[in-house]
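Note that one protein chain of the assembly has been removed; the remaining protein chains are unaltered in position.
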Amino acid sequence: MSAAPTAAVHPREHYLNVDYGIRSWLLTTDHKRIAILYMISVTVMFFIGGIFATLIRLELMTPAGDLVTSDTYNKLFTMHGIVMVFFFLIPSVPAVIGNFVLPMMVGARDMAFPKINLLSWYLYVIGAGITLYCITIGGVDTGWTFYTPFSTTYSNTYVFGSIVGILFAGFSSIFTGLNFIATIHKLRAPGLTWRRMQLFLWSNYATGVIMILGTPVVAIALILVAVERVWHIGIFNPALGGDPVLFQHLFWFYSHPAVYIMVLPAMGVVSELVTTFSRKRVFGYEFVAAASIAIAVFGFLVWGHHMFVAGISLYSALLFSIMSYLVAIPSAVKVFNWTATLYKGAISYRTPMLYAFGFIGLFTMGGLTGLFVAALGVDIHVTDTYFVVAHFHYIMVGGTVMAYLGAIHYWWPKMFGRMYPEGWAKLSAGIIFIGFNVTFFPQFLLGYLGMPRRYHAYAPEFQVLNVMSTAGASILAVGYMLPLIYLLWSLRYGEIAPANPWGSTGLEWQTTSPPPTHNFEETPVVTEEAYAYDKHPEMEFVA
Amino acid sequence: MAEHTVPKKIYAAIWATLLAMTLITTLVAFVDLGRFNTVVALAIATFKASLVVLFFMGAKYTPRLTRVVIICGIFFLGLLLAFSMVDYLTRLWPA
Amino acid sequence: MVDHPAGHRLVIFVWGAAVYYSYGAPPKNALRVYGTAKQWMWKFQHPDGQREINELHVPVGQDVAVTLISQDVIHSFFVPAFRVKMDVLPNRYRTVWFRPTRAGTYHLFCAEYCGTSHSGMIGWVMVMEPADYETWLASGAEGSLASSGDKLFRHFGCISCHRADKGARGPDLAGLYGKEVHLQDGTTQIADENYIRESILAPKAKIVAGWQPIMPVFQGQVNEDEMLELIAYIKSLQQNPLNVNPNAPIPDEEQRKRNPQVEPQVTRP
Partner (left out) sequence: MSHSTEAGTVPHPALQVPYRDLDQQRETATLGMFVFLLTELMMFGGLFCAYLVYRTLYFPSFQEGSKHMDLAIGAVNTAVLICSSLTMALGVQAAQKGRSKAIVSWMAVTLLFGCTFLVLKGVEYYQHWRAHEVPGLGFDLASSTAGVDIARVQLFFVLYFIMTGLHALHMLIGIGLVTWITICAGKGRYTEGYHNPVENVGLYWHFVDLVWIYLFPLLYLISRTRT
């Protein structure tokens, strides 16, 4: 793996150079090494999903479907969806950042079930392997939502294989959630009460709860689709009296909370970044912590807003719509508290903070357009159009991916003992921000003008906005390539990082960078609230 | 050890109750109570299930946390069933 | 209350709900059009016989209610200009309605992914002045929906049981549409399109009080276009009750069994 930094600052042993060789990585139960394994596999899947996105945007430059056939295009957006949702967004922040940082923030030596943690990574790799195999031999064209009866009867692509791959990723997600819940409950350091836990732990705890409660339901829904495909007999078959809308109920019961699995850990990251880089306690700690739990619970009440025009009854639509307005409140609480934390803070504009600003801005736009689509009247017009595509990309790409990159830069010194190059990092953050907005803002307009989703060829009047979106996508692609390059570069040539470059009060920063295998020389004792910067004037920037 | 070992008598009693309940629910199914048949069958099943969870699985003696986990499970399962049924039961209501 | 953020949301919710409420209830006197969506085309049938593919001619300024069903997967009837969208399901009728206010041609898209040519399943809604609409109506009629429904009613042998005289073995269908039907298990149900369609495809599921469950199953033998014609015919029985010769031959169960069931031919990897 990386050469041990030989500078004088790191004479001793840490988790990277304690052991070498393939076996030490592939059979490790050290949560930090598992996090690195996850980071590599998640990055590979991100760029595979990115290739599909690029091909989609290239195809959509012209109204006529002239780059790829419509079948290929259907497979492109399906595989873009499956790879990005199940193999990047859901595991990225929890499995990479969470696995690495959570035990250290809790003051433990490792996750509660280290062997299950490794099993979780292997399940992810097997799932990714099966899905990539299905992609190479033919792909799947049902959309990442697998709506019946198309997925069960009318599609003749590798639906069964993709479902098996996703089931493996689902089990990997369940075991990650299981580990988070058990670790946070049972392995907290002495003195670390629930009120003193950092907010990243609260949001990952809520994420674990959603993973545990939601994933099994989509697992059984997809198993039922697979059964119906293999035996041509199933419970969604209209000829037997089966109801395709029932599949949508079971699917969205998980898939809406799944969007909170994707965004909640990112919110936890932003809470860490905002407090560290404004040197202030978070505003309203209890509210932000309670908001995470509220999002996890309310997230299970709203799934019907994906189905307003799908055929559910008027009264259930009213219920789901009012509930969707309820679930928006905890997210708003978080955003208000972040901005209040920034107020009068000693803000330093380091790269992680730029990503945090990006998150707050773009996630808020995504969240507010969520209020548009939650209104029944508006949703009739905008659902299944590019307005909804823009809405969820603002939250997933503008939110989760931005926070993920911010977290990678923020904890990079802790992971590898190296600093990233600040200049390049700020440049790529700017490029990503511009590229993102040029890509996805036009899609709001396209959606409102009536361009449906998943269209291989579209009406000519939509072309100008589509060309803008494709231009933005190429800028975004460049923006995403830069971190890959300079972060790899920093592994060998990056400046040696001190133990606590940001002067953060986080428990994970109170040990060396990179940390020893058992995280802390002796188990730390927590004596004060999180983010107690007012009590620590002596902690200031070192990097 | 911290564990609370349950006397064998209680296990035997629980076992006997469960068997009796199985017999009752089978016999009751032959009595025509109209819609109530389902309610009775589910009530007996829930009673049997709670016996298994409380005694055999030891939820009665475990720390409060496991009970919260069980209640969470029941709540969210109920949520899935209830909100799906809201759709199916109100489909024929006039707009 | 209203200036509080939650208050704003309540206002938006109520406003949206009001729009959704009217979206879900097509007015009674709207102009009825029937449509079937099948993989990758829209087929519309007007009550007095015009059949159109991927085009829908409607008069301006009048409510139009389009009753839709799918022959295969889920599609979605989406006219951006009218701000209206409704998924078309394979197992029941759903009615979407709109009132065009300006003449012209407007995009019709399929908004629910339905396979290879999902993006090709598009068309036009032609909103015409009432005068042009009348001339268009007169030109294309081959025979009203109800008349072709009548032919089907005899072809499938419905007439042998559903007759007005007392020897009939099936309930009298005159005036059935919109009436409250009393079922054998004591419940009542309004006889709308979905009730009639289910009674044809799965007849034994809902038996009218006082009749025997002897009607053969037509699932797989009546396709969606024929179903629309049969329903139009049954609706047309409001005015003229049934005139039929009582000694028409009664096709029995075996004859029904012989003709093969129509299954969707799909290749699988």
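Chains: A, B and C, in written order; residue numbering restarts at 1 for each.
The working rule: a contact is a pair of C-beta atoms (placed from the backbone, for glycine too) under 8 Å apart; a residue touches a chain by one contact, two chains touch by 3 or more.
Only a predicted model underlies this, so the values are computations on that prediction, with no experimental measurement involved.
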- Task: Report, in label order, the displayed chains that the undisplayed chain touches.
- Result: A, B, C
- Query: For the chain left off this view, which of A:I212, A:V438 or A:L507 is in contact with it?
  - Reply: A:I212
- Message: To test your reading of the contact rule: which positions on subunit C touch the chain that is missing from view?
- Response: 184-185, 202-207, 213-214, 217, 219
- Touching residues (missing chain, whole complex) on subunit B: 1-3, 5-6, 8, 11-12, 14-15, 18-19, 22-23, 25-26, 29-34, 37-38, 41-42, 44-45, 48-49, 52-53, 55-57, 62-63, 65-66, 69-70, 72-73, 76-77, 80-81, 84-85, 88-89
- Across the whole complex, the chain not displayed is touched by subunit A residues 29, 103, 108-116, 174-175, 178, 181-183, 185-187, 212-217, 219-221, 224, 227, 231-235, 239-243, 246, 249-250, 253, 518
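Here, only the chains that are shown with their structure count from here on.
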- Message: Can you compute the centre-to-centre distance for subunit B and subunit C, using the mean CA position of each chain? Integer Å is fine.
- Response: 44
- For subunit B, what residues touch not just one other chain but two or more? 95
- By the touch definition above, subunit C meets two or more other chains at residues 21, 24
- Please name which positions on subunit C make contact with subunit A in the complex. 5-6, 9-10, 12-13, 15-21, 23-24, 39, 72-74, 76, 78, 80-81, 83-87, 89-92, 94, 107, 109-120, 122, 202, 219-220, 264, 266-269
- What part of subunit B is in contact with subunit A in the complex they form? 65, 72-73, 76, 79-80, 83-84, 86-88, 90-91, 93, 95
- Query: Tell me, which parts of subunit A touch subunit C in their complex?
  - Reply: 65, 70-71, 74, 138, 141-143, 147, 149-150, 153-158, 229, 238-239, 241-245, 308-311, 314, 317-318, 321-322, 325, 328-329, 332, 371, 374-381, 383-385, 449-450, 452-459
